[in-house]
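With one protein chain withheld, the remaining protein chains of the complex are depicted in position.
Going by the order they are written in, the chains are A, B and C; count residues from 1 in each one.
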Amino acid sequence: MIKRYDNLIIEFFCRIIAAPVFLFGVYIIFHGEASPGGGFQGGVILGAGYIMLAIAYGIDFTLKRLREKVILFLSCFGVFIYGGIGAACILWQGNFLDYGKLPLPLTHANAIRGIGIMGVEIGVGLTVMGVMVSIYYDLIVAGGVQPEIKGE
Amino acid sequence: MIHQAPALTIATLLLSAFWIPILGMFKKESAYYIALAALFLSFASACVTLYSVLLHGTVHYHMGGWLPPWGIEFVIDYLNAGILALIALISFLTTIAAKESVKQEINRDKWPAFWSLYLLLIMSLMGMTETGDMFNMYVYLEVSSLTAYGLIAMGEDGALMASFNYLILGSVGASFYLLGVGYLYIVTGSLNMADLYRLIPGLYHSKVVFTAFAFFMVGIGIKMGLFPLHVWLPDAYTRAPSSISTLIAPTMTKVSVYVLFRIILSVFHIQFSTTIIPAAKLLLWIAAVGIIYGSIMAIAQKDIKRMLAYSSISQIGYIVLGIALANRMGLIGGALHIFSHAFAKGCLFMVAMAIVYKTGIRNIDEFKDLNKKMPFTMAAFCIAALSMVGVPPTAGFFSKWYIVLGTISGRHWTLTAVILASSLLNAIYFFRIIEKTYFSSFLGGGGHGHHEAPSVAIAEAPVTMVIPILIMAVGILAAGIFNFQIIHHLLQFIIPKGLV
Amino acid sequence: MKPLKLFALITVLVTGFLLMYGVNDMPNLGSNLSPASMHVSPYYIQHSEEDTNAPNFVSAVLADYRGFDTLFETTVIFCAGMVCMMLLRENKQ
Partner (left out) sequence: MEFILSKFNYLMYIAMMMIGFYAMIAKHNLVKKVIGMNIFQAAIILFYISIGAKKGATIPILEGGEHHAISPESIQVAHYINPLPHVLMLTAIVVGVSVTGVALALIILIYRRYKTIEEDEILRRLS
């Protein structure tokens, strides 16, 4: 199923849809604080876009563009952004996750908090995307589809 | 920085757990050392936290600077400061001991993920002890279960099924807990434990609160392996890799029991479970049946890890019995038994790990002459076994002693008899091992007259295993000898006012 | 019916009955005056813009007031990814 099969219509439409899907995912991550959405939702959309490409073009196609190690790095680094922002607040005399204490050149504490929320959402988005793709890849490969290239 | 210590216990483990897989891509061996360093830092922070609790009393740490009940807070009081330090200590020692065993049992490619999950498991257990928020507790519960499913599944044949059964039961438990949180939320509007403690007395006769309590009990009962809900526990402990059973046996069930303490004592008032609804009475009898059942099943086992797992079920029964007695002595005994059982069970599982690592033997009948091969390990085993049976001056004696005093002051003579009978049963299954190990060569060689048994060369487990085992054995003795200090400085403050 | 299934059915019915029993005392659906919407949540609704500059209350609560929860929620996801990787990924020879 996840081997590439040459269906022009599916490939064409996936190619058209892919870019707006990714853009939409990024939009949802960055607008999480003002409109419905946030890191989880945006991350899931990014991951779903990737999975859609994997279904249409086969898993080799997508693995060539996003290596296994990059996916692993994304999922670790995203959570690390979140935890790192939290720990950075300790360095500037705040409690854990007290974004208001971050040394940003803004006058109001609430504006700094807004920036903190956005940073956190980006971290969450990266992790969710990475993990969704990683779980998908693991389940698919273990379920019997062997990629021709190893994600080395 | 001292007031940041509660957050640092979690943050060090968390941040290093995320770096382990990244660095593990380049060098697989680095994973273990990062984990060890992080655990050491976390242990140090836990000690600092304990110290500040001893100096200044209860410590509150507000995450993100938000005051409760709006934000999440860590509350470290006299009950959980000791348990926090205990878990940090035991997991640190286990990690030292587990190094060689993991090298033997786990594929080298999987080390980074393994150690990362291992750290997150410890992190979630420490978080569960510290948190003062009901929903935060649920999240920790899920982190600990999820990591445990994965780690248990890495074990021998049958581990997959054990892990899957645990997954199904564990999700039932966590969902029940979540339902309980929801039911409390709908009538109080709060998720903070201290806030709930303030609000609940006005709602004692609400059916919602009763339902919430029942669901908490079942959910936590599944997580800690309380008697009728224990079905996942023996398989999971037996099939898991030795290092993982060594980690989860002394810590995970103890933390769940601590959550039970929290819910009965400082979310609901203890009067709720004693006088408003007959929960304490029900728990008493469940615990009593569990104690006997666990002991009898342990006698029937041949596999040492499975035997220890059933003995865990019985020991959990003691702690729950102590809580459910709901009097001074019972509570102190139950809390002290968390300490003594954590040390003893940790030591026993470490010994089992060392034996499996060195000889591959798990069947008790083949333990002959092990004392000559591994003298230090078996000496530690004897101390831990004595503690489980309850022989002075080990820690197990004193905690059982307080629980017995509690049954006497509550006039539950049957329960006194149950504890004494179970101690005898414990003695049967531990002395059977000691007899097989130390005396079988005498008994078998009796027919040959003065002929000495053939000498066996010492083949002790590696130093990294023996030293933690000995430290744990010393810990058992220390927790026994200094039990009065533990009670005087920590545990006497956990008793709610107005309790006889 | 097999005894196991019967036992399961009884367990489920008891659980359902217990939950139903609790529902009796619950505030009505959509009530403005239920404790759940009176005690803590008004603070979030009124102050999140002022405190965190985020008009979306859910985001403000998720990432700031209860940000600590969300950190571990992300950790849960991370754990799931790690577990799947550890269990399923073949060794590279």
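Everything that follows uses one rule, which is that a contact is a pair of C-beta atoms (placed from the backbone, for glycine too) under 8 Å apart; a residue touches a chain by one contact, two chains touch by 3 or more.
Given the structure is predicted, the values throughout are model-derived calculations rather than measurements.
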Given that one chain is not shown, what are the shown chains it touches?
A, B, C
Looking at the whole complex, which of B:Ala35, B:Val53, B:Leu179 or B:Leu405 touches the chain that is not displayed?
B:Leu179
Out of B:Ile2, B:Met161 or B:Ala300, only one touches the absent chain, namely B:Met161
What does the interface between chain B and the hidden chain look like in terms of residue numbers?
135, 139, 142, 146, 149-150, 153, 157-158, 160-161, 163-164, 167-168, 171-172, 174-175, 178-179, 182, 185-186, 191
Extract the touching residues of chain A with respect to the undisplayed chain.
34-36, 38, 40, 135, 138-139, 142-143
Hidden partner interface residues of chain C, rising order
4-5, 8-9, 11-13, 15-16, 19-20, 23, 26, 28-32, 34, 36-37, 40-42, 44-50, 55-58, 60-62, 66, 69-70, 73, 76-77, 79-81, 83-84, 87-88
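The rule we apply is simple: only the chains that are shown with their structure count from here on.
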Whole-Å separation of chain centres (CA-atom averages), chain A against chain B
37
Going by the touch rule set out above, which residues of chain C reach two or more other chains?
64, 67-68, 71, 75, 78, 80, 85, 89, 92
Hunt down the residues of chain B that sit against at least two other chains at once, touch-wise.
14, 18, 21, 63-64
Looking at the complex, which residues from chain B come into contact with chain C?
14, 18, 21, 63-64, 66, 69-72, 107, 109-110, 113-114, 116-117, 120, 124, 127, 133, 135-136, 139-140, 142-143, 146-147, 149-150, 153-154, 179, 183, 185-191, 206-208, 210-212, 214-215
In the complex, go through chain C and note every residue touching chain B.
18-19, 21-22, 24-27, 34-41, 43-44, 64-69, 71-73, 75-76, 78-80, 82-83, 85-87, 89, 91-92
Per the contact definition, I'd like the list of chain B residues that touch chain A in the complex.
4, 7-8, 10-11, 14-15, 18-19, 21-22, 25, 61-65
